[in-house]
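So that we are looking at the same thing, I have put the structure below in C-alpha cells.
Right after this comes subunit A.
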Amino acid sequence: MIILSVIQLVYVLALAPLIAGLIATIEERIESKKGPSIFQPYYDLFKLFRKESVVPSAASPLFRIGPYVTFALYMLLTLVLPIITAFPLQFGPVVDFIGGGLTFGAAATFKKLTALDSRNNYSHLGTSRSASIGALSEPITVLIFIILGVISQTNNPYVINNVLQTSTSWYLSLVHWFVAAAFFMVLLVETGKLPIESHSTAELGAIDQSMEMEYSGTDLAFFKWGGYAKQFLLMSVFLNVYTVPFWVPMRMNFNAVFIYMGIQLLKLIALSIVFSFLEETVSKFRLFKNFDYISIAFAMAFLSFLAFNVSR
Partner candidate 1 sequence: MKDFFMLIGFSEILLVIFMQWEVYVTKIVKTFSVSSYLIALFLFYLSFIQHSYIVLVLAILTAVIRGFFIPYFILKRLSRDPWRERESTPITGTASSIIISLMIGIFTYVLYEATMSSFVTISLGALPIALIFQGAFLVISRRSAFIQLVGYMVMENAAFLFTGYLFPDLPFSVEAGTVLDLIGIVMISGVIMRMRENSAKKSDDFDELRG
Partner candidate 2 sequence: MNFIYALPMVASLIGALLCLVRIEKFEETISIIAALTSSIFSFVIVFLPNISNGFFFIDGISKIMLIVISMVYVLTAIFSTTFLKYIEEPLFQKRFYYLLLDLFTFSMFFSVSINNLGLVWVGIEATTVTSALLVAVENDEPSIEATWRYIIIVSSGLVVSFISNIFIYASTGTLEISKLLSISSFSGLLPLGAMMAIVGYGTKAGIFPMHTWLPDVHGKAPAPVSAIFSGVLLPVALYVIIRVIQFTPVSYVKTFALVLGFMTVIVAASLMAVQTNYKRLFAYSTMENMGMALIGISLGGYALLGVIILILSHAFAKSSTFFLSGNLLSRYKTTKIDKVTGVMKRMPSTAYTLLFSAMAITGMPPFGTFFGEIMIILVLLSAVPVGWTILLMAFLALAFISVNFKVGKMIFSDSEGKNMERKRVGTIIPIIDTVLSVAIVFFIPWIEKVIK
C-alpha cells in the first residue's frame, strides 16, 4: 500500500507542470498562435534550479523557508486526497476533507506571510487582494465540504467518491450539482484563472503573480512547482469527487490503478481544454466585482443546503 502512496506522489509532482503547460499551449493555439511547447514549465523549473537565490536584506529567515513549507504541505495533501484511487492509501486517515481544505488554507496563509516578509510593495498589494478574496472563498469551501459530508454521512473524501459513483440518485440530485457548480466557481478563484486573475504581471490585475515577486532561483522553483501541484490537486478533486467520479478503482488492484492513471490524465486534459476555452471567452472582472462572483458561489452552496432540506 505504501508503494501506491509513493507512486501517487511521483505521479502528481511529475505531471503537474505538464498540465500547466498544456493549459497555456491550448490557449495560445485558440488564439491562432503557435504557443510554447507543452513541456515549457519543465524547462523553466530546470533553469530555475540551476540559478542562485537572491534574498532581500530586509527579509527574515521566514523568507527562505517559505517555499519549502508550502511545498511540503502540498506533498502532504497529495498523500491524503483521492487522486488515483478511491480507497484510502497509507496516509489517507491523516486528514479528512475539512482538514484538507484547512491545509490548503494553511499553505496559502504561509505564502501570504512570506510575501509580506519580502517587504515588496507589489507583494503587499497581491497579499491584501488575495486575503480579501480568500476570506470569502474559504468559508464557501468549508460549506461545500460540510454539505458533501451531509450527503454521505461522513467526511471522508474516499467514501464521498464511492457514494457518488454508485448511487445515481445522489449523482443526479440538485444538491450535488449545486455543490459542484459552487466548487467550480471556487476552483477558478483558487487556481487563479480568468475571470478572477489574468496571467500578466501588470499590477492592475495581479493577485497571485505578485506574491512571488521577490523570489528567485531554487526558492522560486519550489513556489512554482507547489503552485502547479495545487492546481493539479484541486482539478483532480473536482473531477474525482464532484463531477466525473467514475472509473476510479474502489478496491485494491494494481492493474486497475495503473489503467486509471492514464484515464485520470485524459480527464485532466479534458478539464484543461474547458479551462482554456473559459479563459479565452471571458475577460477579467473589475477587482470589486470579484466579491459579487463569490457571493453567487456562496448562494449556490447555500441553495444546495436548502435543496437537501427539501428533498429529505
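To be clear about the criterion, a contact is a pair of C-beta atoms (placed from the backbone, for glycine too) under 8 Å apart; a residue touches a chain by one contact, two chains touch by 3 or more; residues count from 1.
On the choice of candidates, all candidates are chains of the complex that A comes from, given by their letters.
Small disclaimer: the values here were computed from a predicted structure and weren't measured.
This complex places one of the candidates 1 or 2 in contact with subunit A: number 1. Interface residues of subunit A, counted against candidate 1 in their complex, comprise 174, 178, 289, 291-292, 294-296, 298-300, 302-303, 306-307, 310-311.
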